[in-house]
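Complex shown without one protein chain; remaining protein chains in place.
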Amino acid sequence: MGIAFWLIAAFTIAGALAAVMLRNLVHCALALTVAFAGLAGLFLQLDAQFAGFAQILVYIGAVAILVVFAILLTRSSETPKDGGVFSRTWFTGLAIAAGVFAFIGWALLESQAGLPHEAAVPIATVQMIGSALMGRYVLPLEIVALLLTAALIGAVIVARHEKEGTE
Amino acid sequence: MLEKADQIFVLLKDWVVGFLPTAWQGAAGVVLGVIGIISVFPALFAIAVLMERKGLGRMQNRLGPNRVGPFGILQPIADAIKSLTKEDIVPLNADAAVHFLAPVYLVVVAFMGFAVLPVGRNMVLVDMDASLLFYFAMGASTEVSIFMAGWSSRNKYSLLGAMRAVAQMISYEVPLLMSSVVIVMITGSLSLVKIVEAQNQYSWGLPHWYIFTPWGFAAFIMYAIAATAETNRSPFDLPEGESELVAGYFTEYSGFKFALFFLGEYLGMLSISGLGTTLFLGGWSAPLEILTWVPSWIWFFSKVMLSIVVLIWVRGTLPRLRQDQLMNFAWKFVLPMTLLNLMVVALWRFMGDGWPRWIVCSAILLLVYVAAGRLGMRRKHFGPRSYRYAE
Partner (left out) sequence: MLGEGILKGLGETAKNFVGSFVSKERMTTVEYPEQRIPTVENARVFPFLVYDGSNWESGLRCVACQICEKECPPKCIYIEKSKDKKPDYVGKLQIYPARFDIDVSVCMSCQICVEVCPFEAIKMDTDFELSTDDRFGGLLYDREQLARSNEYYHEIHPAEAAEVDARLAVEKAKTEAKAKAAAEAAAARTAAAAKPEETAPATKPAESSPAPKPAGGGE
């Protein structure tokens, strides 16, 4: 837990806080991108190269773009809400978020991966990840592939329906 | 002596770093490498810009710039001075912070891509296990900067240009990755250094470059198409088409920020050409076995500049593709061909060494290509026009 970790963690938390507290929605989306980059940095700091670069490639390269496209194509005005960024039920939201965080933290600490054994951490090369995906975890891989195919087909159908609806 | 010429930059770096205490030597080596990259690739950018203007001019039956210096060699310097002294205009309604950060982010991300290219034998800045993935991660991040540029200008044309550019880049990201996955399948590693070393072997004097295999050639063509689209080069330069969208997503940029965008685009071109040479053209390996005495970095840079020449050549030849034609091409033609290529590579590996696999794989690829081409080029039969009037 050297200085690198603290810096990257501070960066990530700053990005996440900015994502919820900024007034301009596109600024929030860009701050979320910064948080994704911070997460990628954390992965890299733990020597998980594949996870880190896949995070950048997928999250920053595709998901962040998706988020900004969604914002742009649905909200036409850039003016923020008059009531500030805190809604009326912010306390409930905070309580729920704290509860979820506590639960995940407890689950992590209770599991075996929670206790860091420096010497026993294996170097996860990409080849090992590949073999694991194709060997032991092939069922989750295929299910995720099916899910993505379903999403793709659904998107095409929704777009087609819109086109046929206008004719 | 020839080995010294080949390794001259490594030896130079070791000599300079030797003056420092041992604790600082690693970091100093990396810093020297970074300085090398930051000085060499912008110089190549200047040469590429000059080559582009003169080359395009000659292809269009006119001289390029030839007033500044003999044959116009000092034109990039004049351009640099001009862009530095121009007034930097930021529109009143523009988002100042994002407007400023967009070109900065683009140039940072463009430079990061160079860190993993093996420029010569033992000459790579960072040798990682997953360097190809790193490169693609950096390439994907440029889309964010283009979107930032287009949105922060508060200009409808910029926004349209940015949306089109991002849509185009995302569409061609998939064929780019898929055509590189084929190389990874054969080499068995994501590390660019290992990919080049796998190509550095010779049979009967000819190298084992992947472009000389049927699937490698097909993958190279698709990589070239996807790379041209990723860097928004003609014929895919609709986002910055001067005749349509003024200047697309960098309409509102002037002076040095425009120069940074320009730099970012050409650096992207150079780095994707560099990756193309590493994956398909053998990186720093020599074309014939008898030519291995030439230093390796000379081969790498010659191949990169050759790719730039081909990019300029294509720019001077082809007309611009429309947005929907572009996207149709990506999703309906290039992507299925890359998937077919994956299966052909699997077949190649399955059939083992020998001449039958060459014939079978070439036949499959050629037949499908010709069939798909004929299918796509059939003229659409339009029915009689029908009109719907507004009620």
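Residue numbering begins at 1 within each chain, and the chains themselves are lettered A and B in the order written.
Criterion: contacts are C-beta pairs under 8 Å (C-beta built on N, C-alpha and C of every residue); 3 or more make two chains touch, one makes a residue touch a chain.
Computed from a prediction, not measured in an experiment: that's the story for all the values here.
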Touching partners, among the displayed chains, of the absent chain: B
Touching residue (missing chain; options B:61, B:203 or B:386): B:61
Full-complex contact with the absent chain, from B:108, B:125 or B:372: B:372
On chain B, residues whose C-beta touches the chain left out of the figure: 55, 58-63, 66, 313-314, 316-318, 369-370, 372-374, 376-377
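Keep this in mind: only the chains that are shown with their structure count from here on.
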Centre-of-Cα separation between chain B and chain A, whole angstrom: 28
Partner chain B, residues of chain A touching it in the complex: 24, 26-27, 30, 33, 49-50, 53-54, 56-57, 60-62, 64-65, 68-69, 72, 125-127
Residues of chain B defined as touching chain A within the complex: 95, 98, 128-130, 133-134, 136-141, 143-144, 147-148, 151, 159, 163, 166, 170, 173, 188-190
